[in-house]
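Missing here is one protein chain; the remaining ones are kept as they sit in the complex.
A, B and C are the chain letters, set down in written order, and residue numbers restart from 1 in every chain.
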Amino acid sequence: MRYLSIEPTKPKVAVFDFTSCEGCELQLANKEETLVDFLKAVEIVNFREVSSAKSDDYEIAFIEGAVSRSDEIERLKKIREKARVLVALGCCACYGGVNKLKNAFDLSTANREIYGNYPKDSMPVRAIKDVVPVDMEIPGCPVNKEEIERIIQHLLLDINYNFPVYPVCVECKQKFNVCMFEKGQLCLGPIARAGCSAPCPTGGLGCYGCRGPAADPNYDEFFEIARRRGFAEQEVNERLSFFGGFNGIAMGVQK
Amino acid sequence: MKIPLYHYDIMKEREIQQPVDFNRHRRLKHTDKTFKAEISSITTLTDMEKLFHLRILDEAERERFTFLPGQFVMLEVPGYGEVPISISGSPSNKGLIELCIRKAGTVTGVLHKAKRGALVGIRGPFGTHFPLEKMKGYDILLIAGGLGLAPLRAPIFAVTENRPDYRKVDIMYGTKDPSQLLFDYQYEQWRRIDGVNLHIIVEKADDKWTGDVGLITKLFDKIEIVPHETYAIVCGPPVMFKFVCAYLSKIGVPMDRMFVSLERRMHCGMGKCCRCNIGSTYTCIDGPVFDYWTVMNLKEAI
Amino acid sequence: MKTNLNVDVHHLARVEGHGNIKVKVENGSLKEASWEVVETPRYFEFMLKGKHYTSAGILTARICGICSIGHCLASIRATENAFGITIPEAAQKLRLLAKHGETLQSHFLHLFFLAAPDFVGLPSAIPLVDLKPEIVALAQRLKGMGNRICDAVAGRTTHPVSLQVGGVAVMPDKQKLLDLKGELEGSLEAMKAVVELFKTFQIPDFVRETEFVSLKGEKDYPFIGGNIVSSDGKEMPEADYRKVTNEYVTPNNTSKWCKFSRASYAVGALARFNNNHKFLHPAAAAIAKELGLSPVSHNPFMNNVAQLIECVHAAHDSIRLIDEIVKMKPATQTMEKVQAKAGTGVGAVEVPRGILFHCYEYDKNGYIVKADCVIPTTQNNANIHFDMGSLVEKFASAENMTDEKLELLCSMLVRSYDPCISCSVH
Partner (left out) sequence: MLFKLLDKDEFKNLVNILLQSNEVIAPKQVGVNVTGKTLHQYLPVTSFDEIDLTYETTQYSAKTYFLPYKENLSTYRFDEKDWKQEIRYRQEPRVMLGLHACDIHALLKLDKVLARDNFPSPYYIARRKNAFIIGIDHEPCEGGFCRSLGTDTVNNGFDLFLTDLGERYFVSINTDLGYRVLLQVKTKDVTEEDTRKYLLTRKSISDAFQTHVNVQNLPNLLDLEFESKVWNKWGQKCLSCGSCSMVCPTCYCYGVTERVSMDFKSGAKVKQLYSCNLVDFATVAGGHNFRPNRETRLKYRYYHQHRGFVESYDEPKCVGCNRCGRVCLAEINPPDIIRDIQMEER
């Protein structure tokens, strides 16, 4: 694609994992159809999950996972210093992810119950952007590999990567699904941000909002709908808090 | 027994086999086929704007491409996207399409990085134009604010190239500060034309600026307008043309003799994607050039 | 001969999660040989408290990005056992098919991307893109097939959506399944090429006797539910898993350790093979012979071979399952009605890295009161640690031994277990 006479670069890319399930990193090795082209487009210099080569000379850092221990803060800050572009990869990095659910509990109790006499170091979960500045975000649990590719294309050649800001319902409709509400199930589709192609409603599961809120979500009406259809506050709020994207939003709370 | 259904092959339609010609709205054609064009020259105007000269590669297509001042093209950078851009050059300069483009986002951003020789696609021209025929024999006011000089440049060419057809011509142009002035290398040339007055004003002067300072409406103090003998073309941001048109209308210039060019989001240029609708009016086919009376009557226009 | 050796690997590469290796040999005697898990704990068992049963499987899938289907299956099985639900036959078949998809995806990921580079002397599989494109193409094709099965049956490759308490939410598209069947059939030949490739790999000659724990096959090679069996001759129902796992906390590890009849035990493909080899598909059994794996093998490096054998088995079994599924009527029930009730349930599932247990206690409204998850790698960690000691003792005195060589050997040992460290910490 050199018809504009712009020479593409081959940026040095590093991938780092923090508190997470490493499922988003795994997506980098998925989408097998384009894997070879993907690996040819960039130079991966540091990616512990798949390579023992380690280099501190990189321009783009993909960060997977949230921050939940003091040593991670230091590690993250060092990475930020080195990277020209820092991309938060996945819901944990963007919002804290499911890890954030633990913030609702008292850590020392949890520690005592799980680790007994040997409590482990841990702290309330934070998203990457709460610790260092983030240049780009790829939400999702897990991320959609296509979006990683588009970010890479953008970094290489300025190609457009505008991810949708509209709700999941649009993509759900484009999959010809019967609405989950119609089937009597809860779904965050109307307030959650699209871009995933609605795999959850398509697979028979109401959306959990792993990509965070859509632009300008209509929470009031959403709660009204949930109420009208008989969903308990507890259930709705469990959904909203699930992936950490709807921070501070809860049904039944006076604004 | 089988009933293979009749197979309609659109490629056999006679119309569609004819060359693309976007000014013939009702003909069946490959609506998304672009003319391949080469960026033959790039002129840096300011930090944010560059002037691109485009030359359609195919000679026959180049011959066929004509446009009227005020019309725009859909400029496609394959792989990046397509954007509407007003044609900024002279309608008489066949084969050369001039586009003045501000770096605003993805497509325009990458165009600013492109080098001479780059190949892009264009569809068009689309839209309505400034009615220069009707303006013949009248005083002409050509008013631009900021990037508005880009679309205004086409009528400036049309008027100056056909000087005898028009009476007094006043070009008024205002920007935020002197560094944003577009096409400054052409001012001298315009000024020298007999009966053409160029007035420039900036909102904020710098050390070197010796001209007028203030809002564009301030320039009206310098110009004598005979309301019933005047046609005006106003290009610029909505706030600017609102004030300008309100002034002109107050002194008696009929609203249907003032023309403005509107901008909306566009994805097709052909009245299909609905992105540019204002109320129920398509900016791409009913506009972008509207007379002020129509604009006033469009809900949510300004 | 060098008698002083030092290995210090911080965050071992090409494994899932964070772990360190430390080895010190002074004047020929072993001072330290340890495998430490330093992954950040996430407290999943705590997070599960107060969650509705519908969320448990979705939440626990996030314990691990590689074996999310396994976690989800163990989770929903635990819930179903707590509620006393039997799922429709069609759902059982679909779940097993999804499970096979995950096995294929995970095993091939491990074999090609994590394990193989050691055998060919590369830091990763990435240089193979230029050096050996045919191997990369093979890896892509086989791993991709696993992913496509998961996608079709579970709704997504990672973090399934259709696997739900009560069954499987949607019947996959018939045509998609038939396409996959074609792909599976074609892949059998490709797997032979992988076998040939593995024949060229030099597998370290190392043996340490240990106990192998897995599910017990009754009629088939076991994957979902049933009794637990040990190579030391013990057997018990899945509900009694705690008697097997005996988790305990150590000061240096964020993962717990487990012990059963001995100081440590092993789970995983090798354990399954050792305990259930007679249920393997004949084609898979033949490959075991070809690659020199015979039960009971106590060479942990052979886990790689056992994984490959399981892939062949999973491919054959998937073809059978698809045949049976596509024959079902269009309106076949895949979901059972779910009625929450108070109770406790255990779900045991053989996931790629070994046997996995989830156990939940529910209140009468279907909210979790208490949760416990015991992960395969948790069960392996102690065994890895003790293996490490033996391995160093055996090889430290070898000729030309260097820090680098020992580091590679120790790293390969850990990788053979295909540990899932973030899982083991959860």
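Throughout what follows, a contact is a pair of C-beta atoms (placed from the backbone, for glycine too) under 8 Å apart; a residue touches a chain by one contact, two chains touch by 3 or more.
Quick caveat: nothing in here was measured; it's all calculated off a predicted structure.
In the full complex, the chain left out of view touches A, B. Only one of the listed residues, B:42, B:96, B:215 or B:285, touches the absent chain: B:285. Screening B:18, B:31, B:44 or B:179 for touch with the missing chain picks out B:31. Contact with the chain that does not appear here is found for just one residue of A:85, A:136 or A:179, A:179. The set of chain B residues touching the chain not shown comprises 1-11, 16, 22, 25-34, 36, 76, 78-82, 104-105, 108, 117, 119, 121, 263-265, 267-268, 270-275, 277-281, 285, 299-300. Touch with the hidden chain on the side of chain A covers residues 1-3, 5, 8, 34, 37-38, 40-41, 149, 153, 157, 159-160, 162, 165-167, 169-170, 173-174, 176, 178-179, 181-184, 189-191, 214-218, 220-222, 224-225.
Convention: only the chains that are shown with their structure count from here on.
Ranked by the number of C-beta pairs in contact, the top chain pair here is A-C.
The mean-CA centres of chain A and chain C are about 25 angstrom from one another, to the nearest whole unit. Among the residues of chain A, none is found touching two or more other chains. Annotation for chain C: no residues touch two or more other chains. The residues of chain A lying in touch with chain C in their complex are 17-27, 29-30, 32-33, 35-36, 39-40, 44, 47-54, 68-69, 72, 97-99, 101-102, 105, 107, 110-111, 113-118, 120, 122, 141-142, 199-200, 202-205, 208, 234-235, 238-239, 242. The residues of chain C lying in touch with chain A in their complex are 11, 13-18, 40-43, 45-47, 49, 51-52, 55, 58-59, 62-66, 68, 109, 113-114, 117, 123-126, 129, 133, 136-137, 140-141, 143-144, 147, 154-162, 164, 169-170, 249-251, 254, 411, 422-423.
For chain B in complex with chain A, the residues that touch the partner chain are 77-81, 106-107, 109-110, 113-119.
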